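Please read the structure below before turning to the comments.
Removed: one protein chain of the complex. Kept in place: all other protein chains.
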Amino acid sequence: MARPTVRMDLGDIQGDVLRAYGNDYGSTTYAFVRIECPPEQARAWFSGLLDHVTTAEPWREGEKPVTTLNVSVTAAGLLALGVSEAVVGSFSHEFRDGMASRSQLLGDVGPSDPAAWEDGLGPGDAHVLLTINAKQPSDHQRALGKMKVALDTVGGLRIVFQEDTELLEGSREHFGYADGFAQPAIEGSSDEKARGGGVPLPKGGWRALAPGEFILGYPDEDTRVDPKRRLPRAPADPLGRSGTYMVWRKLYQDVALWRQVMRDAAALYDGGDEHKLAAKVVGRWANGAPLVKHPDVAPAAFDPKSRGGNDFRYAEDLDGMRCPVGAHIRRANPRDALGFEGHLSFRHRMIRRGMPYGKVLPEDASADDGADRGLVFASFQASISRQFEGVQVQWLNAGNIFGLGHDKDFLLGDPQGTGKMTIQGSPPFFLAPQEVFVRTRGGEYLFVPGMTALAALADGTAG
Amino acid sequence: MGSSNVTGQAYAFMAMTPVKPAEEAALADYLHRLRDRGPSPLAKLERTHFGRFLIVPDFHNDSSWKQRREEHLDMPYLIFTSNFDGDLDSYLDELCEQLAPEAKEIWGRCVGCPESAKGAALKTYLKRNQIDTGVFFAAYGDATVATVKRRLGQREQMIEFARTSQGLGAEALQQAFLERFGGTS
Partner (left out) sequence: MSVQASSGGPITATGTGSRNHHGQAIAITVFSTIKWWGRVFLPLLFLVTRRLPRLTRTLRKLSFIHFARWTIVTHPAYNGPPQRNGKLRYPHMYFESNFNGGWEEYIDAFSHILTSGMTAFWGSSYGFPKPLPTALFKAYIQVNETEADHYYSAYPQATSTMIQRALELDAKLAPLKLEAERMEPGAFAVAYRNFLTDVQHCL
């Protein structure tokens, strides 16, 4: 393996960002805490957390903790911790605006409108997000217990929203698709992921992305082409360095509706092949095999984590005959599909760490059971507006850059219900109606401080 | 007036007129409110693809640039640009008639604009203040506004037809097609 050119201060970066904790950790709790006490009191509680926060330092065999803790903060949370307005002003404007106020831009309208969001998410109530990953249920319960005790001891701290999540069998999400394994390759950290996870090079081959695309205080892709090697804008020190922005969204998935629409639509498709039609919408077969490499039949077995499992591109399939141009994974990560040597897409990558929530709807269920299930989407990126919002607004909720007119990502749905998806073929198939399969139940923009930054927040020396 | 203003059948017009010094705020306010009570007045000029009004208060001077001397506009200038179909004279004729009420509020606030701000006098004023284009890029310079709108409508029709005709037998398909698209467009 080539020697990395950038050395990252892993002890200063929180864990689960650069490298996932992994599927050993079968359950995750997201607890949003609201600070209702004076900043000094909140900081005392915050200090108590620090010893338990997991960093990006690699674990040695046998040393994996039974639970992990990570901490992120909203703009309102920074103020509640006593950070000055001036310093908060050095954070990005979309972070300060908050996700709820950007709902029009993000397409959180109709059933996804913040007015319909769950209590505690959206209007600035959430201050600090505690993310707890656990291997075993007993460890999980113990960690939650400790968290509650710490909150109650200090007083004036309240959990305004909590979501407990659990991995589904086969690392699937609720529509039945293997998910979450395709991640960006980061120079100096996950160079081994470059084949498929990096930037596709024009002559074949891949390269890892500059770390500054994901962690602040490091060179990003712009730095690479800057003779003066300037670093990207970041919040004022000591808060900026080693930190990253986090997007958190609770996405309800209407599994019954999805299955019903796919079943009905497949009647007119390719001899009624519902699984193939659904695969065309997603861009992968249920077992994760990418359509562009397996256009007609799902391979019997597919290991998404295998070396080369993620190594595919779209340049040989520009007309979308294998993987539709508007398929979900192709929209979310076009790789080389947009031409121009990848220059339209390489700066819009995200690290994703979401978890499914809620009980599985049995395969043979004929109707919705009214239960809450879906995906907690969590991503890390240096720029919320360029990376998360860019993808959401230009690639998922719109089709123009792909030449798809007003077509939105079929998988997510269209609040107006008039959308369609073209399944390229000879002849093409037009899939409709585009119901609302996914609804935003709430979300927040957060910042994940580095360890030094966390200490400064706890000390009240963040400025 | 040179051919540099033309690409295909589309024309790129620009007029830059000095704004009477005391009128800048009122002009800006008027322009900002143009859409308050309905569509843009430019919609009255059906040959207009895109149009914009903007007030340039001054040139930008930055001490960090190597520019030896600063340059300042003597007063704010109003820029009007339009990308429209066909020839300039007939377009300006239309503008000076259809936009007479608005012209009074817009160019009527500019230095040297004729009192009436309409008709031949306004046209002369606008032509005098025309600035020729250097390079005019048009993605579809051969298509008029009317053509663009028709083709867009037809595309919508075809999408709906393609979607709803799936599964029809040959006869029904042909019949449905002729019903929707039969005859010349």
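Chains here go by letter, A and B, matching the order in which they are written, and residues are numbered from 1 within each.
Assume contacts are C-beta pairs under 8 Å (C-beta built on N, C-alpha and C of every residue); 3 or more make two chains touch, one makes a residue touch a chain.
Owing to the predicted nature of the structure, the values given are computational and were not obtained by experimental measurement.
Within the complete assembly, A:P232 is the residue of A:P232, A:G374 or A:P415 that touches the hidden chain. Residues of chain B that touch the chain left out of view are 4, 10, 12, 14, 16-18, 21, 28, 31-32, 34-35, 40, 42-43, 46, 48-57, 59-62, 64-67, 69, 71, 74-75, 77, 79, 81, 83, 110-113, 125, 128-140, 143, 145, 147-149, 151-152, 154-155, 158-159, 162, 169-171, 173-174, 177-178, 181-185. Hidden from this view is one chain, which touches chain A at 92-94, 96-97, 102, 104-105, 222-223, 225-226, 230, 232-233, 319, 325, 339-340, 343-344, 347, 385-386, 389-390, 393-394, 400-401, 403, 405-406, 422, 424-428, 430.
Heads up, the rule we're going with is that only the chains that are shown with their structure count from here on.
With centres defined as mean CA coordinates, chain B is found 42 Å away from chain A.
Remark: chain A residues 267-268, 405, 420, 428-430, 432 touch chain B in the complex. On chain B, the positions that touch chain A within their shared complex are 155, 159, 162-163, 166-167.
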